[in-house]
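What follows is a single structure, written as structure tokens, with notes after it.
The other protein chains are all here in position, but one chain of the complex has been omitted.
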Amino acid sequence: MSRRAAHGGPLGGHHERPDARAKVAGSTRYVADLALPGMLHAALAVSPVPSARVARLELAAARALDGVEAVLTAGDIPGKNQVGVVFPDQPLLVEDRVRMVGDRLALVAARTPEAAWQAARLVQPLLEALPGVHDPVAALKPGAPSVHESGNLVRTFRVVRGDLARESARAHVVVEAEYHIGGQEHAYLEPQGCLAIPEGRERITIITSCQCPFYVQQAVARVLGIPLAAVRVEQAPTGGGFGGKEDYASEPAACAAVLAFATGKPVRLVLPRELDMQASTKRHAVVVRHRWGADRDGRLRFAEVDTVMDAGAYIGLSTVVAERANVSSIGPYDVPAVRVATHVAYTNNLFGGAFRGFGAPQVTWAAEATMDKLARRLGIDPLELRRRNVLDDLRRRTSTGQLLPRPVLARECLDRAATLAGWDEFHARPRAGSAAAREGMGIGLALYGCNLHHGGQRLDRSSAVVILQADGSVVVRVGLTEMGQGNLAAAQTIAAQALGVDPAVVQVWQPDTTTVGDSGPTVASRGAHMSGLAILDAVRRLRTRLDPVAAEVLGCRAGEVELAGGLAFVRGEPERTVPVARVAAEMAARRIEGIATGWHRTKARRFDPETGTGAPYEFYAMACHIARVKVDADLGLVRVEEVSAAQDVGRVIHRDALEGQIQGGIVQGMGWAISEELKLDRGRLANPSFTDYTIPTAADAPNVKITVVESEGATGPFGAKGVGEPSLIPTPAAVRNAVCDALGVEIDRLPLTPPTIVAALGERHPFAWLLSEKQVDDHERLATVDRDG
Amino acid sequence: MAERVTVSLTLNGERRTFEVPPGRRLLDLLRDDAGLIGTKEGCGAGECGACTVLLDGSPVTSCLVLAASADGHDVVTVEGLASAGRLHPFQEALVTRGGVQCGFCTPGIAVTGAAILAHREADPSEQARLLSGNLCRCTGYTKVIEALQAVTGMEHE
Partner (left out) sequence: MRVGLAASRYLRQISTPGAARPLGGARVDVPVREVLRPGSVAEALEALALHPDALPIAGGTDLMVQLRNGRKYATALVDLDRLGLAGLQESDEGITIGAGTRMDAIAADPRIRRLYPALAEAAAQIGAWPIQCRATLGGNLANASPAADTAPALIVEGARLVVASTAGTRQVPVEEFFLAPGRSALTPGELIISVRLPSPELGPGLRAVERFVKVGPRREQIISIVSLAGRALVGTDGTLFEVRLALGSVAPTPVRARRTEHLLTGRRPDAELRREAVRVLQDEIAPIGDVRAPAGYRRIACAVLLDRFLEEASRG
């Protein structure tokens, strides 16, 4: 066990994650590993077309199939047919209008999964195709088919700050660009699923793979028409989330709940991979237009950003994603005048939602591309251009006008990443010249607003329960979820550090809506922060009862009691000790309350949604990634050889979990940047499988170098900030900039697949002449299957 | 379908016999009939590797193997990697080196990793290539390869 010089205890150490041993042995039970006697299997009948009116649903054949116990449609929902997490625009089951491929038409419960899915296929929908819209920019033009009666523009968010006219006049170089940025599929290894266990038609338990049991609780209570307290949601061990199980998990849960109430039996639903990929939420595809200007010295003067987000058929979390994208559009740079507009558009495409970074990766990719373009136009090294503009301890105002507290670590991260990457050495030596291996290096720099945006304040609270057992072991419950990122380890570590005990005596159990208060979703890199602060609050309250007992045993005053190394001791007299376990036994014997709850909520802050100015986030974390790539220019193949990462984390809670997050975020970001493409054909995903939606394998992993920047003053537990998303956001930008550096060409389309790269090379490609000679159809030339109808 | 097939195989070192429908996948025989839930289904199409088991010592995606085809053969699942009550050294290394996050890919990775070691492949790039059929979305693979390297060359029966 590692000890920290200043404080001692497990904080910052390498101790085993509490869930790792069971997982590696294969004994951890995920949803699909749970079964109850009499359990039924659920299946979904969904629409194969993106836009239609439902004339009729033929259910007879499905109902007649042997083993089928229920086939339900919208009319069978006992409560409200509504699952929209923010806006009520989304039915659980389609009533008369299909708006996306994968829209649910009917639910089936049967005694075997074969029968359930076969019955789902036997549901015959009579659909009358309606015109659909498949381009978010076109969707906002007059005359576009409306996805909802309210029109296709959901909302526009803005940032308006500074004197644009004056700053435009001061700019000598102006870069204009239009970026087409594709979406991303989470590709968690465990598909979405849940188990619903009814108690008559009064109460229900849902065990689900999810990031927010409270969202699930709300959705299930709504569709069943029962009070929240009658719905118990327990988070099952969850095989990956990344945002894809933030709100979407409520949908399978509501389906299973309705079937469970209808049949009176437990119902398990596990989505087949293809349906999961088609119908569940995705990172938003966006189109970003830039007009940025800098003066001769490379100082940014103004930045105009216009972003259109493809929300898909339902709003879901799109407005929340837009809020973050909106205020993250400029990056950690000092820009006197900014105009940002972020439009959310309905289409009949894939369902846009939360995905690690939550709008920031897209706008950061664009911002960093524009910075590199400016650098090239000005003839300034891209690293130097960033140094000249980055926020620091003197220039502390973000693009929204928020004053950052010191230390502002953007420059520190930039410099440390550059040193790690060997930026100067790389640029000093001659580059490998062959077309099969062109080298390049590129920077991605991001400023990440930790925790929830001002618009989500009402959700930004967290609950914890700590129970000191009679033998000195400790039960901890929190409302934030473990999905692989290490929240269990963080909670365990923080509780152990605060109680002065070995992490091995602290048992953190899965979140359950009947044991903790609503703590909001595990997103926005807020898990460790919110769990930790709530745990610390609970420990404080527990100690109001524990310390006096320890003091009695030790013969001192309650205020002199310290806890460390499994012992209670007198401050200043470390040899006067008693084991914490003995104090616990004493408390139990005296019937003193050994259970304490904890609560944390973020402080209110000022933000004006109209102008996008003020303090959208409580605090910020910086991250800089520098990627080194080798590109086979003739084939357009990118090999990311190395990524150097500098992360501003405040305080390390668990070192292995931190490194794992960074390594994982880099690879997930890299996949989005170069090999993951959602190939849409009028709203239908043409590659809904791991075969053709190609995420990185072990053979693709780059060498990752990490430098962790710790600092004092952050308000998280022991000064920790979040790292879940800052570990991904800068990578795709760094990769794009490295590829463009290698090839000497601008690429404004993501992902940088082989056809996209070859297309960007245009006439410079040694075989470009082939295509003009061959008279290949223009669309066939080099564009992939695209979104427009 | 009244027909059943008899599948007799050596499963984690033990001779077992099952009567299953002819179309049963080995994956479902292991999970539902033998109750060994460690082997996972991530895609059902042999592309993610979460269902990897050893068939006669070689890693295979059990979602693509008919249970009937395993008749007469030797199958080892993640539950069978341990011996004498102790985890396989690679499993132990995954734990101590932080190579486990959400855990869903982990059983498949443990099985393929054990096979890589049994085949005595020591080069880390080659190990990564052999692991490329086991997708992981959480770790970025670095600590997985580090764990494998840490136990490369160790003896384990």
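Going by the order they are written in, the chains are A and B; count residues from 1 in each one.
Operating definition for what follows: a contact is a pair of C-beta atoms (placed from the backbone, for glycine too) under 8 Å apart; a residue touches a chain by one contact, two chains touch by 3 or more.
Given the structure is predicted, the values throughout are model-derived calculations rather than measurements.
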item: Contact partner of the left-out chain, one of A:G84, A:P113, A:P332 or A:G527; value: A:P113
item: Contacting the left-out chain in the complete assembly, out of A:A60, A:A432 or A:L635; value: A:L635
item: Interface with the undisplayed chain - residues on chain B; value: 1, 3, 5, 21-25, 28, 44-47, 49, 52, 55, 58-61, 63-66, 68-69, 71, 112, 129-134
item: Contact set of chain A toward the excluded chain (per top definition); value: 43-46, 48-49, 101-102, 112-114, 116-118, 120-121, 124-125, 272-275, 278, 436, 634-637, 639, 675, 677, 679, 681, 684, 686-689, 691-692, 694, 696-697, 699-700, 753-755, 758, 765-768, 770-771, 773-774, 776-777, 779-786, 788-789
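Rule of thumb we're sticking to: only the chains that are shown with their structure count from here on.
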item: Inter-chain centre distance, chain A versus chain B - centres from mean C-alpha coordinates, in Å; value: 29
item: Parts of chain B lying in touch with chain A, wherever the complex brings them together; value: 31, 36-45, 47-48, 50, 77-79, 82, 87, 91, 94-98, 100-107, 110, 125, 127-129, 131-145
item: Footprint of chain B on chain A - complex, ascending; value: 14, 16-17, 19-30, 32-33, 186-191, 237-240, 242, 272-273, 483-486, 656-657, 659-660, 662-668, 689-691, 695-701, 704
